[in-house]
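Missing here: one protein chain of the complex. Every other protein chain is in place.
The first chain written gets the first letter, and so on, giving A and B; residue counts start at 1 in each chain.
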Amino acid sequence: MAQSAELLSLSPPGWGGNLLRGLSHSLQIAFGAYALGLVIGLFGAYGKLYGGKVTRDLLAIYTTVIRAVPELVLILILYYVGSDIINKISAAMGGGRVEVSGVGAGIWVLGIVQGAYATEVLRGAIQAVPPGQIEAAKSFGMPAFMTMRRVTIPAMMSFAVPGLANLWLIATKDTALLAVVGFNELTLETRQAASSTRAYFTFFLAAGFLYLMVTLFSGGIFARIEKWARRGQPSLKGGSR
Amino acid sequence: MNVKKLLASGLAAAIFSAGVVSAEEVKIGIAAEPYPPFASLDSSGTWVGWEIDVINAVCAAAELDCVITPVAWDGIIPSLTGQQIDAIMASMSITEERLKTIDFSDPYYNTPAVIVADKSMDIEATPESLAGKVVGIQASTIHQAYAQEYFKDSELRVYQTQDEANQDLFAGRIDATQADSIAMADFVNSDAGACCEIKGAVADDPVILGRGVGAGVRKGQDDLLEALNKGIAAILADGTHEKITSNYFSASIY
Partner (left out) sequence: MIDFKSLMQPHRIVMMLIFTGIVIWCAVSLQWDWIPKYGPLALQGIWTTIWLLVVTVVLGFLLAVPLGLAQAVGPWYLAAPAKAFCTIIRGTPLLLQLWLLYYGLGSLFPQFPWIRSSELWPYLRQAWPYAVLALTLSYAGYEGEVMRGAFKGVAKGQLEAAKSFGMPRLTMFRRIWLPQAIRNVLPTLGGETILQLKATPLVATITVVDIYAVSSRVRSDTFIIYEPLLLLAVFYILVAGVIALGFHWLEVKVLGTGRRNGSFG
């Protein structure tokens, strides 16, 4: 026990500092990917609902493919193909090599994956908004963008929050997969610490504890957001599902 | 709205950060997984080891501005060809197969491949002795290529890192592992490796096992290749290589 405490202490020779640095990288990537995913998701949802035929079909392909292929495979494809493409575009425009930072690459790879799920969550939420509310806004001559900002988004929030909370948890856990392409996020830092000290059990348990804390903490925050988003609405409880 | 703008620009900055790299900076790719005593992460988060010292010495001698960049071993060649790194200095042996895809500098160390197994096991480093045994190897290494060619009657288990293979040897899940002699000497002298001993070197096959460890560069990067060769020659000539080696090992590994 005392040995484990020493291994996990925050300053060297303990490895606690490394784990926390990994956690901070994981959270940065998760935040970024989540934000990017929401932006993609919002455009995707609008495209799927109000876009032209081609847009809708392309978006259907995007969400179907992304949701059918394992994240691990997508990460490898996007990671290798992505930096290749960026560099080729840069070279074609006469620029030099563009360096994609580790955190940046993680964000855009996971962001594209998150975007597909967010598209579906937000599409469902927008569809759940009573059409009369949006029509009323239109009949007052409200511009489309303002309708989206003032009416659709606030009204759909209560329907979207549970799905979005779930997505955030997926984002935090998916960052672990980036260990396979060598990002020093929490899981890789844990593995490095474990193999340097041979204390596999201690470090994997410690990392599991950190992930669990993130989950529980964000669960509490999302419960508050949900309560706030549902203010002034009749309770949704009581439905069978 | 300001918050959103800030978020958006922060996001964009994170994704396209650093922009175009300065011409002189050379990213030296090493394996992100620890490979003691050549390269491993210490508890303060810095990379240490024989190869790290050599990288720094070579770069200093060749007057290159090097940045050590860890990437996953399994994807280190794609990372090089995909321009995420400029050179590989990760104990990568120079083999015919790899030379089809990338170029190599002159070798900077050379050690034989050995078989390690439990002390109580009566195993020799021959295909006959290993027949029917479970042999662990690291993915994308010369050892994997060698085992697939010669140990056809053994059950092969492929690990992402040598460290995991060592861990399973220690746990008793595999009977033996094939790896580099220096890395294994370090392992059997550690507490975890006390179970095991080096059973001997495998029969050499220069086509598969290569001719020593060199720095890998993209094809066509002749300037960088020349600079690295100059640096390697310089540290071999002025005794720096020997000095670094004596800090870690008792005998020369060139």
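The working rule: a residue touches a chain if its C-beta (ideal position, glycine included) is under 8 Å from a C-beta of that chain, and two chains touch if they have at least 3 such contacts.
Since this is a predicted model, take the numbers as computed values, not measurements.
For the chain left out of this panel, the touching residue among B:145, B:228 or B:244 is B:145. Per the touch definition above, the residue from B:106, B:164 or B:197 contacting the chain not shown is B:164. Of the listed residues B:67, B:195 or B:234, the one in contact with the hidden chain in the full complex is B:195.
Residues of chain A in contact with the chain left out of this view: 53-54, 57-58, 63-65, 67-74, 76-77, 80-81, 120, 169, 173-177, 179-180, 187, 190-191, 194, 198-201, 204-205, 207-208, 211-212, 214-216, 240-241. Mapped onto chain B, the interface with the missing chain covers residues 74, 77-78, 81, 97-98, 100-101, 134, 136, 139-140, 144-145, 157-160, 164, 167-168, 170-173, 195.
As a working rule, only the chains that are shown with their structure count from here on.
The touching residues of chain A, counted against chain B in their complex, run 12-15, 17-18, 21, 28, 32, 35-36, 39, 76, 79-80, 83-84, 87, 90, 95-101, 103-104, 107-108, 180-182, 184, 188, 191-193, 195-196, 198, 200. Chain B meets chain A in the complex at residues 7-8, 11, 14-21, 23, 32-34, 36, 40-45, 70-75, 78, 82-84, 160-161, 163-164, 167, 191-192.
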